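Taken from a larger complex, these chains appear in their original positions, while the remainder are omitted.
First chain written, first letter: the chains are A and B, and each begins at residue 1.
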Amino acid sequence: MSEERWKKIEDRLALEDVLNAYCAAIDSLSDMDGLLACFTEDAVLDLGGINLPRFDGHAGIRYFFTQVFEDMTHHAHFISNFTVARMDGDTATCTAYVMGMGVARDGQSVLVYVKYFLDYVRTPSGWKLSRFAESGLMPLPESLTGIHGRD
Amino acid sequence: MSEERWKKIEDRLALEDVLNAYCAAIDSLSDMDGLLACFTEDAVLDLGGINLPRFDGHAGIRYFFTQVFEDMTHHAHFISNFTVARMDGDTATCTAYVMGMGVARDGQSVLVYVKYFLDYVRTPSGWKLSRFAESGLMPLPESLTGIHGRD
């Protein structure tokens, strides 16, 4: 019972840490290893909710962010309202609000206010994202598909 | 003594959860039950600090947000700097910073940077807000009263 109480708190903080690590990696515009370490091998990055493609597994995620890292000069993703929506021992679903922004080499800039929907699984090396989806909280700017929508 | 340590951490996270649930509800523009569940029956929503009226109890809060839900097409409230200012067993006072934004059906948009002042009480069904007040951190836009100030 005490162990359960520990787990509830430690897991919650660990789940939030993974999301912060994801942001630090994508905002570094270079740390692909750190980025992939946040995801299970077969994780799905589904950007359909913001009118962008779906990417499957480390290979797909690497493909998308290789392009992003090349295209952008600045990237920043501010997390808030982190919430554990469901926790079931070794799987969890969380949501978060995100203010995401960036500047592209071609001069375009982008600013989005979105909600993340995050499925996690507990692995021997800690919690990892198994599914990552998002949808707009505010209207999405056209520059989002202008910058990231080449596929 | 150990129980006290547990309570301090669990309560803090639970208090933050209530605020996140409040935001999720008002940003859904539909979940009135989820919204009211964040407040005690006799809670006060005092928007005087941002030049809007004060609403009393579930009836008052329902009245205000019925209008808000009708008026808005988008709503997003990003919480940060959540702080437990006072914790006293079964009551607590917290503060938080909020970036709140929305788009109204009439085309107006609004963006505010405010501070929330939150009084909570512990109830049989968990912590609930008993008083909710806010004040501007940055100058408030005229569209705030343009959109919400009909009363």
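We take it that contacts are C-beta pairs under 8 Å (C-beta built on N, C-alpha and C of every residue); 3 or more make two chains touch, one makes a residue touch a chain.
This is a predicted model, so every value here is computed, not measured.
For this homomeric complex the structure file specifies 3 copies in total, of which 2 are displayed in place.
By definition in this document, only the chains that are shown with their structure count from here on.
In whole angstrom, the spacing between the mean C-alpha positions of chain A and chain B is 27. Here chain B touches chain A in the complex through residues 6, 9-10, 13, 17, 20-21, 23-24, 27, 74-80, 99, 101, 103, going by the rule given at the top. On the side of chain A, the complex with chain B involves touching residues 5, 9, 12, 78, 80-83, 95, 97, 99, 113, 137-139.
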